[in-house]
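All protein chains of the complex are present and in place, except for one that has been dropped.
Naming follows writing order (A, B and C), and every chain is counted from residue 1.
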Amino acid sequence: MPVRALLNDPDELVAEALDGFARSHPELVRASADPAYLIRADPADKVALVSGGGSGHEPLHTGFVGAGMLDVAVPGAVFASPTAYQIRAAIRAADRGRGVLLVVKNYTGDVLNFGIAAELAAEEGIETRIALVDDDLATESEDGPGRRGTAAVLAVEKICGAAAERGADLDQLAELAARITSSARTLALATAACTHPGESRPSFELAADEVEFGVGIHGEHGIGRRPYGSARELTAALADPLLESLGLTAGEEVLAIVNGLGATHGLELATVARELHEHLAGRGIRITRSLVGSYVTALDMRGCSVTLLRLDPELAELWDAPVRTPALTW
Amino acid sequence: MPVRALLNDPDELVAEALDGFARSHPELVRASADPAYLIRADPADKVALVSGGGSGHEPLHTGFVGAGMLDVAVPGAVFASPTAYQIRAAIRAADRGRGVLLVVKNYTGDVLNFGIAAELAAEEGIETRIALVDDDLATESEDGPGRRGTAAVLAVEKICGAAAERGADLDQLAELAARITSSARTLALATAACTHPGESRPSFELAADEVEFGVGIHGEHGIGRRPYGSARELTAALADPLLESLGLTAGEEVLAIVNGLGATHGLELATVARELHEHLAGRGIRITRSLVGSYVTALDMRGCSVTLLRLDPELAELWDAPVRTPALTW
Amino acid sequence: MDAFDGAEVRAWIDRFIATVLDRTGELTELDRQAGDGDYGTNLRSALGRARVNLDGTADPAAVFTAVSEAFLNTGGTSGPLFGMWFREFAKAFTEPVSDATLATAAGNAAAVVQRLGKAEVGHKTMVDAMVPAAQALRAAAERNAGPDRALREAAAAARTGAESTEQLLARRGRASYVGEHARGVMDPGALTVAMFFAAANG
Partner (left out) sequence: MDAFDGAEVRAWIDRFIATVLDRTGELTELDRQAGDGDYGTNLRSALGRARVNLDGTADPAAVFTAVSEAFLNTGGTSGPLFGMWFREFAKAFTEPVSDATLATAAGNAAAVVQRLGKAEVGHKTMVDAMVPAAQALRAAAERNAGPDRALREAAAAARTGAESTEQLLARRGRASYVGEHARGVMDPGALTVAMFFAAANG
C-alpha cells in the first residue's frame, strides 16, 4: 500500500475489503466474516477446491472463486498465511462429501497452516489433498524451503477447477495439479518495490538504471540487480531461464501468463506480451493460450512476472473450459 | 508511465501494446496496425459501436471490444485523440450498413476528430451519430468546454452495446446514450499523480496529508486539495456531490463504478466499494449493479473515481445482458 | 495571368512546406508561450507526411488532397482543422485555378474551420488569418483581379490578421487557459496561415 492508501484502519483492511469485494459480486460469491473466507454463491456437487494465503495479492485468490475455479478462498492478513482454524472452516464450508483439494503456494506459513488444517479436517472425516505450487525459478536451490509459489497457482486453480467441474476425483485432481506445477515455471522482475500498509517507504530502492530481478510477491529483494533495459531485453531475460528450465523446444505450445505485480500499466503488460510472443516465436515455440493482466500482485509493486506452462491437449482443453469468477470469466 | 516502464521506444508504445493486446486475445479481437484500431473478431449484423481516444487509459477502450460492447476501438497516442483519418478507417471497418454510434468522451481533440471523421463518413454514405459522454462533475461550469468524459463511458458502451445486439437502430442508440450520460456523474481523487512516458517526474506532488480532488484522467491538477482521510471520509466526499447532482433520493437504485486510476490496489478499491455501499445505504439508496476495478486509468496515477448511474429497469436489464470482451465478460 | 496551373500550385505548396519546416522552432516557441508547445512537432509530422503524399503530384486538386490527408492523419487541434481547411481547396480546385476558384476555396475552407472549431475572428486562432484572407480573395475575384494579385492581397490580409492576434486574449484552444499570459504572443496557427498565402507569391 502506498502512503495515502484508500483504507480505514489497516487492521481492518482485509476484513473490509473482503466485505466490499463480496458486495461487489453478489451473483458470484458470499463472504464469511469470522472466520474470514469467500465462498461460491452456487455450490456444486463435486470435489471442492480451496486456496488462500496472505492478502495483498488481489485478485488472487478471492477473485477466482466461482464456477470452474475455486469453491472457497481464505485470505490471511497482508502477506501472512491464514490461520489453521480459518482454513479448517473454509474446508468445512467447501466440502460436499467428495473431498477438498487444497491449492497451496509454497511458503512456510501456508504449508504449515494448510497442512494442519488438512489434519484437523481428516479427523472430522473430510478428505483433503494438498497441491503444492512451487513455480518460482528465482528460488530454485539444492536445500532450503524450495521454490516459492507464484503465478502458476492461477493455472492450477483454473485447470483443476475445470477438471473438478467435470467430475474428476480428488486423487485425479491432486495428480493433475502436480503435473501442472511440474510443467510451469515463473520469473519476475520489479521496476519499483511495494510499500507495506502502515510503512512510509518502499521495501527497497532502485536506481533509475536498474531493475530488481527474481523478486517474489512479498516485497522482498530479488536474486540480483540488472540493468534497466527495453521491454524486449527484459522479457528475454525473464523468458530464457524459463525455457531452459522447462526444456521447451521448437514445435511445443505453451500457456503464458504475463502478470502485473500491482502498479504496472496495461500498456506495459501488453508490450511484454508482444515481446514474449516474438521471443518464443523466434525459438519455434507458440503461445497458444495466454493471460495478460495483474492477477497475482504484491501490493503496489511495479514490474511483472512471466509464467510459462508446457501445454498438452488435455491441459489446453481444460484451460479453455468455461469459468465464471469475479476476476476471470469466459 | 513510471521511470523504468516496461516498454521499448516510447513512440512505438501504443502500436506495440495494441499488437500485444490483440495477440493476447485472438479469440475476441484483431488489430489493424496502420491505421491503428482494434476490431471484433466476429462482426455482427447490427448498428456498430466505435469508441476511442487517447491511450494510457487501458483497458479503456481496447479492452471493451467484443460481443455486447464495442465493435471497434481507436487508440490515439498517449493522452491524445486518434486522428480523423484513423477514426474514419475505424468507422469504415465497423459499419455493417446499419450506421455507427460514435461514443466520444468530451475532450476538445476527440470531439473535433470524431466530428470530422463523422463528416467524412457521411460523404461516403455511412450514417453516424455521436454519443458525447460528459460525466465528470469536477468540470461542471457555466461556459467552457463542459464536463469532461470519464468512467461513465463504460456504462454507455456496455448498455448501448447490449441494445445494439438486440437490434436497436442508430437513433434509438443515440437516445439511449444521451439518457445514460444525463443519468450519470463521476468524481475522482488522486492520491498520487501519474508520470508521462519519457518524463521522470509525476505531473504534480502531494504532501503526505493531502489528496488531489476532482482530477481527470490526463494527470492534470484537480479542482483542489483536500486533507487525506480514511476511505470512509474520502468515499463520502466523492459520493455526496454525485448524489446531489443527480438528485438521487431514498428508494432509488444505482449502478456504481468504483474505478482505479491505474496504480490503485484491489484491496483499496474493494474498501471504497464497501464504504460506498454503506454510505448510500445510509441514504436509502441501493447499489444494485456495480463494477469495481481499474477500468479507466490515467497511466500510473493512484486514486479512484466513483461513478453513479441512476438505474431504471431497462438500463439494469441491458447492463445485465451478456458481454464478452477482453476486460469485461459475463 | 488569369489562372495558374498544377505546377504552379505544386510550387506554392513546396514553398509553404519549406518555409514552415524552416521556422518550426519559432512556431513551437509561440505555442509554448501560450499553449502546450507541441505545435511545431504536430506541423512537422503533418508536413513530412504531406511530402510523401505529394510525390510526383502536380494536379491542383491532388496537391491539396495530399496535404489535406497528411493533416487529417495528424494529431493536435491544428492537424484536423488544417486538414479540413486544405480539403476545401482540394474540392474547389480544378485546373486552371482562377481568382474565383481561390475565393470559393478559401471561403468554404474558412467556413468549415469555423464550424468545426467554433471560433470567431478575434478569438486568437488560425481563423483570424483565414477569414480576412478569404475576404480579400473574394473582393479580388469580384473585380477580376486575377490570381496573382488576389493572392498577394490575401497574403497581406492574412499577415495583418495574424499580427492582430498578438494583442488579443485567446478565447479558443489551449491558449484560452492561460489568460493574460497569451497577450503579446502571436497565434502560431494564424501565423502559419499567413505563411501559406505568402508562399503563393514566388
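Following the convention adopted for this analysis, a residue touches a chain if its C-beta (ideal position, glycine included) is under 8 Å from a C-beta of that chain, and two chains touch if they have at least 3 such contacts.
All figures in this text were calculated on a predicted structure; none of them were measured in a lab.
Although it is not drawn here, the omitted chain touches the following shown chains in the complete assembly: A.
Checked against the full complex, the candidates A:116, A:223, A:236 or A:321 give a single residue touching the omitted chain, namely A:116. In the complete complex, the residue from A:81, A:150, A:203 or A:235 that touches the missing chain is A:81. In the full complex, subunit A contacts the hidden chain through residues 35, 76-77, 80-81, 83-86, 88, 108-109, 112-113, 115-116, 120.
Convention: only the chains that are shown with their structure count from here on.
The touch graph of the protein chains shown is a line. Between the CA-based centres of subunit A and subunit C the separation comes to 58 Å, rounded to the whole angstrom. In whole angstrom, the spacing between the mean C-alpha positions of subunit B and subunit C is 35.
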